[in-house]
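All protein chains but one are shown in place.
The first chain written gets the first letter, and so on, giving A and B; residue counts start at 1 in each chain.
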Amino acid sequence: MTAIDTIKQLFYSQVVMVSLSDFNIRTGGSTGWINITSEVQKAVSASSVREGICVVFIPHTTAAVTINENADSDVPRDVDFALNMISPDRREFRHGEGNSAAHTKSSLVGPSLTLIVTNGKLLLGTWQGIWFNEYDGPRTRKVHVRIMGE
Amino acid sequence: MTAIDTIKQLFYSQVVMVSLSDFNIRTGGSTGWINITSEVQKAVSASSVREGICVVFIPHTTAAVTINENADSDVPRDVDFALNMISPDRREFRHGEGNSAAHTKSSLVGPSLTLIVTNGKLLLGTWQGIWFNEYDGPRTRKVHVRIMGE
Partner (left out) sequence: MTAIDTIKQLFYSQVVMVSLSDFNIRTGGSTGWINITSEVQKAVSASSVREGICVVFIPHTTAAVTINENADSDVPRDVDFALNMISPDRREFRHGEGNSAAHTKSSLVGPSLTLIVTNGKLLLGTWQGIWFNEYDGPRTRKVHVRIMGE
């Protein structure tokens, strides 16, 4: 091993790694929640990052990504129902596609989620899952996952 | 070139870069959406980061930053209208400045957005634009842009 190899090894063993991946999902109804926790965790594992952050980003404006309970399926069902009550269709809307209620929910819940990675895994609470929210489906949707860390 | 120069070059060519910039905008009404996508993209280009993340952060509590459709101007108009319906002024509010509806919208939509940078550009969907949301204008507002990556 030459000196330069030693330096390279030292360097590469410490430097921050940057990974990017994506996956598609197929949503089944006009609205609905899909649990994507395991897909995001797979991206974290593939990145080899042990300590860092994970950004989940969706390139859509009538959908969102959120964290909520992963145990009782009545929770995503109830929150989806509540979001529809909070952001109903309104007769004052002008957008010709008729999906402004979906655009509103997208801004309320958001297209981006920043998570913590530690010990090579997502740091999530016991009851937390990562959920893709469809507000104007069914459609094929994409999820981008950026991981940075060491 | 000395050995130490070689090491420095190796080092600097790999290390994560960290950049910070800001810009001001002037909002025109009490509420309203301003498209800031090109200003944020300019900050990404100036940073020389090719692969990383971009954090857009506003230092205000009666405004927000969001992503939504950049094509039909009826979408930001409709979502602005819907947010005003979701968070109206309420007679039970006690805050003397009379802008608690704006503070509420700020917490609902949020002051921070984490985006992905790839190939030196923001990774955005075809219909996505980055929008500054004024809820208590008109005012001069500031937007901070932090970029990290390699």
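Keep in mind that, in the parts below, a contact is a pair of C-beta atoms (placed from the backbone, for glycine too) under 8 Å apart; a residue touches a chain by one contact, two chains touch by 3 or more.
Not measured: the values here are computed from a predicted model.
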Write down which of A:Arg26, A:Arg77, A:Arg94 or A:Lys121 is the residue touching the left-out chain.
A:Arg77
Contacts of chain B with the missing chain: which residues?
4, 7-8, 11-12, 15-16, 18, 20, 53, 55, 57-61, 86-87, 90, 92-97, 100-101, 103-104, 106-108, 110-112, 114, 142, 144, 146, 148
Which chain A residues touch the hidden chain?
6-7, 10-11, 14-16, 51-53, 66-69, 72, 74-75, 77-79, 81-83, 85-86, 108-110, 113-116, 118, 123-128, 148-150
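Assume only the chains that are shown with their structure count from here on.
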Separation of mean Cα positions, chain B and chain A [Å, integer]
18
